[in-house]
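Yeah, one chain of the complex is gone here, protein chain that is, but the others are all in their spots.
Which chain is which? They are A and B, in the order written, and residues in each are numbered from 1.
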Amino acid sequence: MAADTSTIEHHGAPGTRSAGWAKVLRVALLVLFAALVLMPMYVLVVTSLKSTVTPSGAWSLPTDLSFDGWVSAFERLAPALVRTVVMAVVSAVLATILGAMNGFVFARWQFPGAQTVFTLFLFGMFIPYQAVMIPLQSMMIDVQSVFPWFEGIVVLIAVHTIFGIPICTLIFRNYYATAVPKEILEAATVDGAGMWRIFRSVVIPVSAPAAVVTLIWQFTSAWNDFLFALFLTNRNNGPVTYALNELAGGQNPDYAQIMAGVLIASLPTLLVYIVLGKYFIGGLMSGSVK
Amino acid sequence: MRTSTTRSAALLAVAALGLSACATGGDSGGSGDAGAGDASSSETNSAEAYEPKEGGAGGEVGVFTWWADGSEKKGLDALTAEFEKQYPNDSFVNLAVAGGAGSNAKAKLASDLENDNPPGSFQGHAGAELTDYIAADQIEPVNDVMAALGGSDVFPQDLLDRLTVEGDIYSIPSNIHRANVVWANPKVLKEAGINEPPADMEAWLADMEKVKESGVKTPLHIGGTWTQVQLFETVLLSDLGPESYNGLFDGSTKWDSEGVKTAVSHYKELLGYANTASDGDDWPPSIDAVYKGDAAYNVMGDWAVAQFTENDATEGEDYTYFPVPGTDGVFDFLADSFTLPKGADNPDGSKDWLMTVGSAEGQLAFNKAKGSIPARTDVAADEFPEYQQSAMEDFQSDTIVSSIAHGAAVPLAWLTDVSSAVAKFYSAQDEEAMVSDLTSAAEKHGQ
């Protein structure tokens, strides 16, 4: 940063304090980067509001505002959107509950070999899902032949919950390691409270900061997942990423509809980040950053 | 710590391996009848004709296609309406998957079949592509349905041969398309001083140069990889002639022969006149480019007519068409056909669907809407628009060859390798590498 000020002075900044210029430069850079980051967003919004779209005219502003793209995209995505909301919320909640239980044990109630199990869990966080996809797919079909209701979003809820366990466990473990002091637990144990009661009455009430992070994280990753959706669902029971891919894959693409579809499919996660982004960064400090 | 982690991980892995050993069986099932039977392919095993119940068998019939958009969807809708009229007891469930000329759909279908979750019927390109499903024991013979429809009395024998394996017919053809058609913009050609279609590749390349000199930067328009494969196959056909072209698939023409090498250089020269495309591009933008005059030519199957119609283009004025130079009198064909998957929930319902697909009424309704020509020979031509009438005539009189890009000539695994070679050539432009890639693909997958 400070090294950069020389460049701006080079352009001739007469007699101003260099700290002031550093600040101007910093804001200028921030604005420039913000513009770059928002560029694809601009294309999306502008295109979604046009009545006729040609690929070569996509940078220009719409001459005639039209919401047809939004309406038709919403109609096509609506059933998948509903399924995705259910899927993302349920799997986020389930993974958070499991993560809190595991995190508490790994941080404060260790059993012999707990560290090893924890490390094995962590590896599960990093595995490429391709490495399990082929057997997973046939396993899911086997289950489905016994329980016909085990399809579509039910499968995705199971899969996202299970593959979300490692990261949720990690976040809660790191959080409890600082947020739940050993002394409180010892005091509670002396009072005769069992592990379950301590978890319920001492640990859960202070879990909100970590839970916000895992809920946001799980919700977003379940919402945005395409790989599992592609392998395990179909157009009639798949989530919104699947539906969006179909919408965008048509032969005579209706660009306004597609771009509106992208925005609609992204709105819930965007809202989550805008509304809860502060807690997310706050939670990152107590969570995965270690 | 470290050693104990590793040891327990290893233990777990070993335990799991032991379990999976029991779970994964061999996949050699269904190979028992390999090589059995020496019925020649033109003879069909006899079967009693299928007799549909009055009004249909009842129940749902899920039909899997990649006809999710535009004229294809209109065709499917027309066919569905006919099905509901003929078999009111059955209810049609649309399982269409959009995108990528069927490549998304085929992948999805393969995964459904692999997982014993077959639809009631699915669309496949007649010919080599279907043999994948036949060999994998995923579809059943439909000799009875074909017998009920009238067999070779109403379908061309040439076509039936391509649907027959060891005496059994495995699908009911619905429609036929031609792949070796050049779509051109007459105004652009006139501007460049070109008055008649070129006779061969050299003449066509000379015309391209004229078009370029007249100020059109990209005389030829191309799309993504599969459109390039289709263009390349028509160049092969032009340079080799139909007989040697057919030989590419039974081993009698070598893929590193002089003819193929000439075709590769011609193809390279053609690409020099083309726009910049990326692998995933679809075909309609190319037709739009020809219509708008941004390009003079595009090689595309005759489903392109529907795209011109979409633009309200007039034949002769806004667009014109001719066989790919050097392929006059040859019909590079692909046919869609419908199957009966093994283990379908409602096989009689599926057969009802196949009866509609193969019926004269079904073929008329479907093909009029889709812009293709009927597979049946007894559908009156005068019900169709001009282009389709000419295609129907050509199909009767021309030499028939099978399309590579659309799975009529080669199975999917072979096609995948050809596609890789063509995609690689698009950027590297290395003729020798292309010839050697094509040769090794043929060695791997051919006879």
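We take it that contacts are C-beta pairs under 8 Å (C-beta built on N, C-alpha and C of every residue); 3 or more make two chains touch, one makes a residue touch a chain.
In this text, contacts and distances are computed from a predicted model.
Visitor: Can you tell which of "RNA polymerase sigma factor", "histidine kinase", "Succinate dehydrogenase iron-sulfur subunit" or "Carbohydrate ABC transporter membrane protein 1 (CUT1 family)" UniProt lists for the chain that's not drawn?
Guide: Result for the unshown chain: "Carbohydrate ABC transporter membrane protein 1 (CUT1 family)".
Visitor: Determine which one of B:Gly193, B:Gly280, B:Gly316 or B:Gly343 touches the chain that has been left out.
Guide: Of all options in B:Gly193, B:Gly280, B:Gly316 or B:Gly343, contact with the hidden chain holds for B:Gly280.
Visitor: Out of A:Leu136, A:Ile153, A:Leu232 or A:Ala256, which is the one that touches the chain we can't see?
Guide: Answering carefully, the residue with contact to the hidden chain is A:Leu136.
Visitor: If the missing chain were put back, which residues of subunit B would it touch?
Guide: With respect to the unshown chain, the touching residues of subunit B are 1-2, 5, 12-13, 16-17, 19-21, 23-24, 26-28, 30-31, 33-36, 40-41, 100, 103-104, 106-108, 110-111, 114, 128, 131-132, 134-137, 161, 164-166, 217-218, 224-225, 250, 275-280, 294, 411-413, 415-416, 419-420, 423-424, 426-429, 445, 447.
Visitor: Spell out the interface residues on subunit A facing the chain that's missing from view.
Guide: 1-3, 23, 26-27, 29-30, 33-34, 37-38, 40-41, 43-44, 55-56, 58-59, 98, 101-102, 104-106, 109-112, 114-115, 117, 119-124, 126-136, 139, 159, 162-163, 165-166, 169, 194-196, 199, 220, 223-227, 230, 241, 244-245, 248, 258-259, 262, 265-266, 269-270, 272-274, 277-278, 280-281, 284-285, 288-290
Just so we're on the same page, only the chains that are shown with their structure count from here on.
Visitor: Between subunit A and subunit B, what's the gap in Å when you average each chain's C-alpha atoms?
Guide: Those two chain centres are 40 Å apart.
Visitor: What does subunit B use to touch subunit A in their complex?
Guide: The contact residues of subunit B facing subunit A are 1, 4-5, 8-9, 12, 20, 68-70, 72, 95-101, 104, 108, 111-112, 114-117, 282-285, 307, 310.
Visitor: Taking the complex as given, what residues does subunit A use to touch subunit B?
Guide: So the residues of subunit A touching subunit B come out as 55, 113, 115-116, 119-120, 135, 137-138, 141, 144-145, 231, 234-236, 245-253.
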